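Of the protein chains in this complex, all but one are displayed in their positions.
Going by the order they are written in, the chains are A, B and C; count residues from 1 in each one.
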Amino acid sequence: MIIVLKPKVAKKDEAAVLKEIKRLGYRPHIMRGVAHTVIGAIGDERTHRTLEVLASWPQVESVMPVQKRHKLVSREAHPTDSTINVAGLLIGGKKFQVMAGPCSVESEKQLLITAHAVKRAGATLLRGGAFKPRTSPYEFQGLGQKGLKLLAKARKETGLPIITELLSEQHAGLVAEYADILQIGTRNAQNFQLLIAAAKTGRPVLLKRGLSMKIEEWLLAGEYILANENPNLMFCERGVRTFETYTRNTLDLSTIPIIKKESHCPIVIDPSQGAGRADLVVAMCKGAVAMGADALLIEVHPNPAEAWSDGAQQMTLEGFARLMDELKPFIGAAGRE
Amino acid sequence: MIIVLKPKVAKKDEAAVLKEIKRLGYRPHIMRGVAHTVIGAIGDERTHRTLEVLASWPQVESVMPVQKRHKLVSREAHPTDSTINVAGLLIGGKKFQVMAGPCSVESEKQLLITAHAVKRAGATLLRGGAFKPRTSPYEFQGLGQKGLKLLAKARKETGLPIITELLSEQHAGLVAEYADILQIGTRNAQNFQLLIAAAKTGRPVLLKRGLSMKIEEWLLAGEYILANENPNLMFCERGVRTFETYTRNTLDLSTIPIIKKESHCPIVIDPSQGAGRADLVVAMCKGAVAMGADALLIEVHPNPAEAWSDGAQQMTLEGFARLMDELKPFIGAAGRE
Amino acid sequence: MIIVLKPKVAKKDEAAVLKEIKRLGYRPHIMRGVAHTVIGAIGDERTHRTLEVLASWPQVESVMPVQKRHKLVSREAHPTDSTINVAGLLIGGKKFQVMAGPCSVESEKQLLITAHAVKRAGATLLRGGAFKPRTSPYEFQGLGQKGLKLLAKARKETGLPIITELLSEQHAGLVAEYADILQIGTRNAQNFQLLIAAAKTGRPVLLKRGLSMKIEEWLLAGEYILANENPNLMFCERGVRTFETYTRNTLDLSTIPIIKKESHCPIVIDPSQGAGRADLVVAMCKGAVAMGADALLIEVHPNPAEAWSDGAQQMTLEGFARLMDELKPFIGAAGRE
Partner (left out) sequence: MIIVLKPKVAKKDEAAVLKEIKRLGYRPHIMRGVAHTVIGAIGDERTHRTLEVLASWPQVESVMPVQKRHKLVSREAHPTDSTINVAGLLIGGKKFQVMAGPCSVESEKQLLITAHAVKRAGATLLRGGAFKPRTSPYEFQGLGQKGLKLLAKARKETGLPIITELLSEQHAGLVAEYADILQIGTRNAQNFQLLIAAAKTGRPVLLKRGLSMKIEEWLLAGEYILANENPNLMFCERGVRTFETYTRNTLDLSTIPIIKKESHCPIVIDPSQGAGRADLVVAMCKGAVAMGADALLIEVHPNPAEAWSDGAQQMTLEGFARLMDELKPFIGAAGRE
């Protein structure tokens, strides 16, 4: 920690700061500049209590941490890329993966048609929501366990592993029984009890970025998974909230090189939520592939206009097949298969 | 719903939109303007399926809802102000309430000293965290049940009712056993399963605004409480996330007149989280009182520099007593007691 | 400046950083922590070249400035509050000032009716736009010089000094001829050439905060006024851009204690732009007064529904008179007149 004192601080006020630094187990190191005295507090910032409280002392101007707070998810902890084995598929490896399927599981017919179609087009995993977090209590909340069973059936028929959302600690066992990957949604990205429950199931976890989550907070939320002894974490960018109203969210593709730099975990891009409009999804997928994403998560529906949730952002089966074709040269250019 | 068609849409494309509108149970009403044809879809937007999916149709330019999505929390549902009876205290009535106490319960001594001091200064409820949601898994997570027991002891000694945070569905029964008000934190503001669990305990619920939650989303999250048959909801503004880095969050005091206009539920202001700096809290409290807030939620600690969490934003006991004095003329000017 | 090196940097890479620090005129001071080596670069950060470029060196983790970049606007430069004398009125003194009038000057009748009415209600300055910055080139751009002449006439009739917007360097002389205070609008808050031109007229300058301007940037924009030898600067908060769509902007009232803490210049609040809705303005004015603002800037129009610009946010004459009455107890509570 670096503690910057205000200009012209009295000796006794400086001494009080030094005493407090020592009390919390750090070793102080004084540096006198032209305008300010700066104190370095030497010690492990992750095991010692934080010194940020000093910022409220009248003689202190600012307190700046030096060390990063994430450990297990960090690139330093694991210099090579991690890969996650999902029923034989590797996420984070040379092969580019595509997770596709409906926003919500609505019926056996809707799900099976979609599953076969996305498989034919080249998708390698099937997505579909059985439990849905909805802004209003009056909106469709998902088919629940019935939806999970339909997903299992679709997996059996197509061989595609399943990713589905977990939104209650109390469903962790149930959802893990059916799903190959547990998805933690945006609104639960800092629901730490849910993160712990998800980690403990042992299933791979896809952690979406919160609506206005800083990179550092996202890494630390991921740390909850690894610190609970589940190494199979992937991050998923799905757009953040900004002032812009043209799109539902602003997809932050810079997260791809940033996550690659800071962490060893795979990064997945969800352009459907990001754009909120199917007509922008194609360009965003191309960008994600070119920038080095490990996988895409795409909403596909046999008839988006009839979808029970988020129809505006779901692609048609034909649109998805066309997209998969158009992505090929970019996957090649990015050195992937 | 209002559906705006693109300029110069073919008759058959217009007919397809009309057909879909009817299929979903609305009655279409056509209006031909100079550049666009606009279709009003007449029907109850809260019971019918949404038409927003039409926005993805190529012939449609935009879809605009006409009706508000919140019902039970709305001012129309309950034209007079709701009041919440908490162990005899009325929140939302003529008397202005002050909830004060430490960010985290750390020890019996710390809690009791604070409880007595804030009571002496005029606080009417005691706040204190027993379960703490922390950005990093390596930070202090609260004393848990031991903290709840200390809160109950402080209540017994001072007579102050208790407000404390609920952050896991699985703790709902336990926390409700001790607390007079359940607090739902910012990071769980759209953890709908937790909202339902909180509502079902029957305890009054204080719902903090999410980090980047729109007013409409906040009202709808509150709707989860009332729709689960718990009428005792209060909203709590604690600052939203913006680009500004001087303060930890940007306290949005305009929520006071907005919530008063849109809803009948009380509005509480938490300036400690908003500012993230004790030295700004005093001015923010004055503003909140003047603008018509029903209560304040303030972090107070006997020694902020030694606090185990968020020390920088906690006031000292003396600072709090001074604040309560300074607030008096503003409480009077606002027509409160 | 504080330069944090990455963990385990080679000696020669550390030496390169030290060499560069010296080359730019700073004296390096090394501090070896448990994980990182931290280098303090001692020297005046305002006269030396910035070291932030080091952040792009591979061996460097981060670079943190220690000194504040603003000088003349800072509280340290002038520990007591500055007051600005505008035709005998003091802004920033014990007397609370209210600037009121129409968004745009539209006609002699509209302006004079408003000017007399706001004076009667207690306003002490007259606002009115003659040159209007408009989002679209097809919107009303103001009456220009004709508007300035009408403002001068209204001043003559009522005795109220005038504040009006300057939006072109080329109009600086012209507008300064008529106006008592030059207003720099939000969209020009970092139009540094305009700031310089405004400063050089010698007229007091009211600098609105940019749409997404950080406090530090705002202070530095103000520095352009003082550094060009014009001491008469006031800051004006008018709402920042956030994700919220209920209001046009989010009025950040925390700027009042922050500007008071960081600077000696007066702070004015413009709730009309902030709220974008006349029905929220009253509460915001009360909050601003209670929090210690020096003045309000309020849009008032004899018939808002017929206004040529921003009608939705303008108050009626009666609404304004009522507001002035309601503000009195809060002005008293805040220790103002």
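In the analysis below, contacts are C-beta pairs under 8 Å (C-beta built on N, C-alpha and C of every residue); 3 or more make two chains touch, one makes a residue touch a chain.
Since we're looking at a predicted model, the values are computed, not measured.
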item	value
Chain not shown: contacting residue from C:7, C:93 or C:133	C:133
Residue in contact with the excluded chain [from C:54, C:130 or C:198]	C:54
Contact partner of the left-out chain, one of C:14, C:76, C:217 or C:326	C:217
Residue among A:39, A:251, A:265 or A:315 that touches the chain left out of view	A:251
Residues of subunit C (touch criterion as defined above) contacting the omitted chain	20, 46-47, 49-50, 52-57, 69-71, 133-139, 167-170, 187-188, 190-194, 210-212, 217, 220-221, 223-224, 227-228, 241, 277-279, 304-308, 311-314
Subunit A residues that touch the omitted chain in the full complex	212, 214-216, 240, 242-247, 250-254, 256-258, 261, 274-275, 279-280, 282-284, 286-292, 329-330, 332-334
Missing-chain contacts mapped onto subunit B	2, 4, 7, 29, 31-36, 38, 40, 42-44, 64, 66-67, 76, 212, 241-243, 245
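Going forward, only the chains that are shown with their structure count from here on.
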item	value
Length of the line joining the C-alpha centres of subunit B and subunit C, rounded to whole Å	30
Centre distance in Å when subunit A and subunit C are each reduced to the mean of their C-alpha atoms	38
Mean-CA-position distance for subunit B and subunit A (Å)	25
Touching two or more other chains - residues of subunit A	212, 241
